[in-house]
Every structure is written in structure tokens, then in C-alpha cells.
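With one protein chain withheld, the remaining protein chains of the complex are depicted in position.
Now for chain A:
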Amino acid sequence: MTVQLDARPPVAPAPGNQRQSSGRLSRFDTRFSPYLYIAPFFLLFAVFGVYPLAYTFWVSLHDWDLLGTDHPFVGAENYTRLLADVDFWHALVNTLGIFVISTVPQLLAALWLANLLNRGLRARTGWRMAVLVPNVTSTAAVAIVFGVLFGREFGMVNWLLDLVGLDAIEWKSNRFASWVAISAMVDWRWTGYNALILLAAMQAIPRDLYEAAAIDGANRARQFWSVTVPLLKPTIIFCAIIATIGGLQLFTEPRMFHSGTNPIRGGPLRESQTLTMYMFENAFAPHYNFGYGSAVAWLLFALIAIVAAVNVLVLRRLGGGPGPRKGAAR
């Protein structure tokens, strides 16, 4: 029986009859109603979560497209074909490239921004809202706007470059430049969000640690790197993992950055086609090759798991250096 019932303080018994029936009812209630309450999630998850997950793997072992009526089992053929597919590797490099170019500056900028916000500011909420507002905008809408800002002839970015005497950059047809433009879009959306998460963690650091560091002669910069950053490590790892899961799945930004014919390719020569776009191109319009697309999906999942694990290892190692915090953090 549940602990709650056992823990009840003894009460005067209510009149016999009525208590009997309501007691049985309430026992039934406490025992089974929790399952009733969580059932909707698990039901929905079973149908639209677990089943598709397992089924993706099943489909990936078949030659399965929209038109064919039978789907012959082909074993690992989709996977072996994929590993020899130049466009797949191209998309993989694009995805990793955009991921690195966007994530590293994003986390550094977020740290800097959080440090700015962690001061006695006038209009505190106003500043926080200002840095968070990109995060609440429509991704597709903003990608269109950035596509124009990074336009070749009349884009504002090239106009600014021209003002300071630099050459215009082909933001859409140069592979590396398109990575940078898309990273700018990603960072614009996520830096403020990460800054607020880091800010919350900064505010949880006890003030006397800083006072102790100041007495030991550490200046502001030293305090930041020797007290703040080490204590933020768990939060930084959290942000890095969230950025990994999101960054490696990038779709809407690069997809909407391009327009014209076949934008799902991310540019005429697949300059910025990500893995998710490649999966989409194969699984849906124009190819509708579900088996092949599913193989891409599974390799993408494996990639995310690997990169997230590497993230944790690297960040643990980086932050594990000696410092005053070990004793102070007690």
C-alpha cells in the first residue's frame, strides 16, 4: 500500500457504512489514478515516439520508396551505399563545419554577455529581454531576413564591408562564407538564451568567494577566470550539449537561407546542405526514398551521440585544471 496512507495520523473513525465504501473507492483512487494521469504521455509516446524510432531502423534495412508496392529487405545496403555517397560526406562536413563555427563563438559570447548582465544594472529586465528577443522570433522568418542581409549585391553586410573598404563576399555560393552566414543566424538566435542560463548559474555563486579572491589580490579578470568559469562548468557543459543536439540537427536556417531551384540542396553545389537537409531531400520531395533517408537519420543520431560524448570529455578536461576553487568550493 502507499506510504501516504500509512503515514496518515490516526483519526476518529467515521460512521461505519459510509466509510467502508468511500475507503475502498479511495484506495482504488490512490493506487490507480497516478497511472491514469501519466497514461496520455506514454500512449502518445508509444504511438508517435517509440514506434517511429524503432521503425526508422526497420525501414532503413529495406529498399522502400513511395511508388514501390513491395519493400524488399536489403540488409545493410542502404548504409554501405551511404558510406560511399559523396553527397553524404559533403553534408556531414557542412554540418560539422557550421556546428564548430557557430557553437564556439556562441558560448564565449554568451559567457561574456552573462558577465555583463550579472551586475547592478538599471532596467535589468529590459536588458534581459533585449538579448532574449531573437530566441522568440520565427526561425523561418528570420532566415529569410538573414538571406537578404547576406545578399550579394544589395545585402547590408556586403554594403558595410564596402564601407570599410573590403571586397564583397559571395555569402551564398562560397561554401565557407555560407557556413559563416548560417552560423551568424544561429548565434543571433541562441547567444542570449545561453547567456540567461549562464547568468542564472552565476548568480548562484556565493559572493564571499569573490571577496576572498579579492583579498588574495585577484583582479576582476582573474576572478572571472578562476572563480566564475570553473564553478560554471556544469552549466557550460549543459549549454554545450544543448547546442550540440540543436546544431547537428540544423535544418530551418540553412534551408530558408537559400531560395530558388532546389533549395533543399543548400545552394547549387550543396554549399551548406546539412545532414538533416540531406535526409529530407532523400526521404521526401523529390526522391521519396524512405529506406535511404532512414539510414541517414540513424547515422545522424549516432553522430549526435558521439559529438555529445566528446563534448563532455573535452569540457571536463579543459575545466579540470588547478585553481583556488577546490578548497573554496566546499
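Note that in this section contacts are C-beta pairs under 8 Å (C-beta built on N, C-alpha and C of every residue); 3 or more make two chains touch, one makes a residue touch a chain; residues count from 1.
The definition used in the following text is that contacts and distances are computed from a predicted model.
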item: Choices "Manganese transport system membrane protein MntC", "Protein translocase subunit SecD", "Carbohydrate ABC transporter permease" or "Cytochrome bc1 complex cytochrome b subunit" - which one is the UniProt name of the chain not shown; value: "Carbohydrate ABC transporter permease"
item: Sole residue of A:Gly165, A:Gly217 or A:Gly260 that reaches the chain not shown, by the stated touch rule; value: A:Gly260
item: Residue touching the undisplayed chain, where the options are A:Ala201, A:Val229 or A:Ala243; value: A:Ala201
item: Contact footprint on chain A, counting only the chain that is left out; value: 2-4, 7-8, 11, 22, 25-26, 29-31, 33-35, 37-38, 40-42, 44-45, 47-49, 51-53, 55-56, 59, 113, 116-122, 125, 127-134, 136-142, 144-149, 154, 156, 159, 188, 192-193, 196-201, 204, 207, 210-211, 214, 220, 235, 238, 245, 249, 251-252, 255-256, 259-260, 263, 276, 279-280, 283-285, 290, 293-294, 297-298, 300-301, 304
